[in-house]
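Here we show just some of the chains, and they stay where they sit in the whole.
Naming follows writing order (A and B), and every chain is counted from residue 1.
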């Protein structure tokens, strides 16, 4: 078991690829994406627009060591500022296999 | 106004299924079309109409009127967003005005398709090149809208605007799914001609009305759900969503009459100008004009302009054409 930071992000689906790109650039060991997530927040309901994919969220989770946290957050924040979303950080134990 | 026309538009199964969809929402029914099916149907309609148009071009060939019509289409697609923007600026922020202008400058394929199904019902012919015209009308408004947004100063002069790439925008404008599928199917239709038509007829031809009806059932559901969002939009935008299409339609009518388009082409041209986008534009604008509020431009085109066009607009425009063209 190795202690890690568990970062979960909800972001506009249209912006997903940008988020993933910057995650990769920062060299996270990996991430998991759940594509379709509805939700509401300051920017109103985002039940997912059936026709265009506008207003649809994606849910991303990545586990990283403490020291990677800071740069990650700095990279994520502007994206969230621009298109809304949320980013939560919590502690977890990674079961290394 | 000619009652038969209204009826024969109204008694078109696709239109009736659109009402059924709206009704379902008003009755708070749990009727729902799975999203992948809705996506599939909209892709199907683009493929089928594109292919038909291509075969039409193959049969009709490209002559003078074709060129003129397409030129007019491009013209309207660039003029409409211009005046729309300045009308909207009267009340809205630059971002919102630009986004809505783009929405109304671009077109709605489903409105176009519903119009063709009415023409078929009334045995009025139309040229395959109208599909090409439609495809070409989707993109210019997006570019113009974004140009306005970037020319005029807005609240957010920071990252929001800087973080932007023209190449990405142009791709979203000209190579987005619907434009590409339309153009591609058009080309394939023009290349394979008769033999291709024969091969695909049962799929792209015979099924067309049925699948259109099914898709409009879904559109009814979606449009009715969006109606709620309109409470926030306010009277100005609601009336804009009805009056601007009428204005665009009148201009288009004049141009079509002036160059003497045949009836069928004229109706389609008018419908294109009167219609507003709710697929290609929102996707592009959301990224290029992040400041703009999507819960303004999506409900306007989807919940007001689209139903208005297919229910009131179609017979109205056709009536006017019948009146002028006789």
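The definition used in the following text is that a contact is a pair of C-beta atoms (placed from the backbone, for glycine too) under 8 Å apart; a residue touches a chain by one contact, two chains touch by 3 or more.
On a predicted model such as this, the values are computed, not experimentally measured, just so you know.
Asker: How many of each chain type make up the complete complex?
Answerer: Beyond the single copies shown, the full file gives A x3, B x3.
Throughout what follows, only the chains that are shown with their structure count from here on.
Asker: Could you please state the distance in Å, as a whole number, between where the Cα atoms of chain A are centred and where those of chain B are centred?
Answerer: Taking the mean C-alpha position of each chain, the two centres sit 35 Å apart.
Asker: Sort out for me which residues of chain B touch chain A in the complex.
Answerer: That would be residues 35, 38, 42, 159-160, 163, 218, 222, 278-280, 282-283, 286-287, 290, 294-295, 298, 302 of chain B.
Asker: If you look only at chain A, which of its residues touch chain B in the complex?
Answerer: The contact residues of chain A facing chain B are 12, 14-15, 44, 48-55, 78, 81-83.
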